[in-house]
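One protein chain omitted, others in place.
Going by the order they are written in, the chains are A and B; count residues from 1 in each one.
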Amino acid sequence: MFYRKTTEQIKAATRPSSVGAKAFYNNPKYRGWIYQALLLIFLLAFFFGIISNTLDNMAAQGIKSGFRFLETSVGFDVLMSLIPFDTTDTYARIFLVGFLNTVLVSLIGIFFATILGFIFGIAYFSQNWLIKKISIVYVETFRNIPVILQVLFWYSAVLATLPSAKDSLQIGDSIFLNIRGLYLPKLIDESGSSIVYISIVLAIIAVFVLRHWAKKRQALTGQQFPLLKASLGILFGLPLLALLVTGVPFHFDYPVLKGFNFTGGTNIIPELISLSIALSVYTGAFIAEAVRAGDQSVPKGQTEAARSIGLKEGRIMSLIIVPQSMRVIAPMLNSEYQSLVKNSTVATAIGYPELFTVFAGSALNQVGQAIEMMFMTLAVYFVLNMLISCIMNLFNRSVAITSR
Amino acid sequence: MSTKEFKPLPAQPAPVSTVGPVAWVRENLFSSKFNIIATILIVFALASVLPGTIDWLFISANWSGTTEAACVKDGACWVFIRAWSKQIFYGSYPSGELWRVNLCLFLLVVIIALSFILPARLRNRVAVPLFLLLPFISLVILNGRLIGLEYVSTDKWGGFSLDIMIAAASMIIAFPLSFLWALGRRSNMPFARSVSVTCIEFFRGTPILALFFMGSVMLPLFFPQGVTVDKLLRVWIILVLFMSAYMAEVFRSGFQAIPQGQYEAADSIGLGYWQKTMLIIFPQVVKISMPNILATFVMVFKNTVFLLVIAVPEMLQIVMTALSNSNWLGGHAAEGYLFVGFIFWICCFSMSMMADKIEKILDTDKRD
Partner (left out) sequence: MSENVNSDQDNASSVISINQLNKWYGDFHVLKDINLQVAKGERIVICGPSGSGKSTLIRCINRLEEFQRGSLIVDGVEMIEDVKNIEAIRREVGMVFQHFNLFPHLSILDNLTLGPIWVQKKPKAEAEATAMRYLERVKIPDQANKFPGQLSGGQQQRVAIARSLCINPKIMLFDEPTSALDPEMIKEVLDVMVELAEEGMTMLCVTHEMGFAKKVADRVIFMDAGEIVEQNTPKEFFDNPQVDRTQKFLEQILAH
């Protein structure tokens, strides 16, 4: 691009003026400016028209402008909220409620979509014919059906046919699934529980320290360290030890059937379940495809060369295949994660109160200030997408060492 | 000098343990401990799920009849689909005028076929203009007022035919627009470039549902007072812009795949910017972008279902209405959604396959 620009400029500067290029509008440099000026005039006229129309229309329909509405109270309730909320709370707070619900379902979706995607993506290369076929069927089925249809299917064709609370499906005495959703035991802290939380943080730090130490030792002495096993040991062992020492400072609050419904425990509403399933399964299919493409992008010769210098299969995976395929997979993951966040808006079809449904939907209906509210909503999606991009770029840099 | 004659050893059959069905089964199903367990588990799972599913879908399904009362067996009630099939495909378009919808779909198929059959020169002169005219011809035919047919307002258009037509119409208009954006994005005019980038990134970064919402609640504010623009037309504008943003990125990567030599060769025979772009670069870009163009189309086609949230009666919206119809309250959500899913799956899957095939052909082209 740069190169082309400079040659163009040089041409413009050195062209002999006698070749009929006298008219200044034939000079590519000026010509570019003329085009751009025309574009600018067009855009100015366009936006001027839009803005004046909008102001007229808003005045005619009595729509207010500005962000004062954020401080007024909402007057309706939401199905689910991660923070305390009632009908007297403000629009600013319902914005936050919606935002948190969007983040929640995005995180759940990204987590399970990644797991599904990698499992089915790797399954494509299985020696087992059945596993391979299942991987293909999964990808080809779920990526070719609109995600909104999948949400509706899970919501009204599957979860809506679940039994009532009295006849719940149950696992043991503590997990129940019925038409009102999934009921799980809730973890309640007792005194001393902070020690356990601290031990988890310590374990994570310890793993990083250990990794650093093991790398250094290997560089110095050549000795290898069973890092994976040791890390797992620490990650589980240390919190377990803390649990035992503090005498298990937790208890569960179990869901109990009282009359027609359950009390206690945590309830995961069917809207959240179906949305999470649909988003994970749909995006998982695309991620599986990306993983497949990433693996196929590493030539067979790479594995053969690695074998010929005596590397073990596990090491070939971690040292040769993964870093190379990640260079293909990471950018695709990035865009799939972004799509997932955008697709979480299909919640509107079933009424899960994420940002779009609750703010650009219900709240906008009441307030009517479409421009401000749409602007706020879209800003969130742009910020979330930017955040994903940043994180994925960091990840890309740390995993897939770039080369030329 | 005595030479021996070389007689190749006869090829022996491979040991039975390595070829034939038994070896295939051993190698592909039972090659390791893990695979043995996996195979057994999968077969077990399939055996416990498949018979019931097949029974529900086909064997004890209800196929004939016209009312819910006809669904007596405990399998799927396909009667539901059958009873609503006209609406599912045509929305509430008047029964006597359905030929107009069919004619539009037929024209679409004919023009697609033409662009494959015609030789390259005619393709550019005939098929491309026809393509660009098709959305407007269809509008006239479907609306009917201009040509003296019965007037059918856009709120009566609907069903699967609407999904197809609005996706196709958006694609056709998005094609030139997105090419312009892609050119803008790679041009060396700073202002034009930033305008293109802004457009592309805005429409790619916004959820399609939000765009549809804006089309239904914000767009009316932008028009002068007293002017009302038809909802379907607004939706069309939104879809065109959305698709253009994605296609612009497709074209951009297409541009990047064109070797620098092509530009230099075009410059060297003295072509101007637009001649160079339209005669040399554009055809090549379209060709190598074909798989991605198809993929974008599949995406937009799937997204037409999202129209249901702003109450445009496309296929899924109609099924949902049917599900809440007082004559069909027996819970046919599974049948309805499976049917819609199946239709979309057929269309999208075959287009994905086509994209894969084109990609393979292009790959082999590249090799020689």
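The criterion applied here is as follows: contacts are C-beta pairs under 8 Å (C-beta built on N, C-alpha and C of every residue); 3 or more make two chains touch, one makes a residue touch a chain.
Quick caveat, the model's predicted, so the values are computed rather than measured.
Undergrad: Which chains here would be touched by the one that got left out?
TA: A, B
Undergrad: If the hidden chain were put back, which of A:224, A:296 or A:365 would touch it?
TA: With A:224, A:296 or A:365 as choices, the missing chain is touched by A:224.
Undergrad: Kindly note down the residues of subunit A that lie in touch with the hidden chain.
TA: Those residues of subunit A that touch the unshown chain are 218-224, 299, 301-302, 304-312, 315, 319-320, 323-324, 327, 400-404.
Undergrad: For subunit B, which residues reach the chain that was dropped from this view?
TA: These residues touch the chain not displayed: 1, 3-9, 11-15, 18-19.
To be clear about the criterion, only the chains that are shown with their structure count from here on.
Undergrad: Whole-Å distance, subunit A centre to subunit B centre, using C-alpha means?
TA: The mean C-alpha positions of subunit A and subunit B differ by 25 Å.
Undergrad: So in the complex, the part of subunit A that touches subunit B is made up of which residues?
TA: 1, 4-5, 8, 32-33, 35-36, 39-40, 43, 50, 53-54, 56-58, 60, 126-131, 134, 140-141, 143-150, 152-153, 156-158, 160-161, 338, 342-343, 345-346, 348-349, 356, 360-361, 364, 370-371, 374, 377-378, 381-382, 385
Undergrad: Report the residues of subunit B in contact with subunit A in the complex, numbered from low to high.
TA: Touch list, subunit B to subunit A: 27-29, 31-32, 35, 38-39, 42-43, 186-192, 195, 205-210, 213-214, 217-218, 220-225, 298, 302-303, 305-306, 308-309, 316, 320, 323, 331, 333-334, 337-338, 340-341, 344-345, 348-349, 352.
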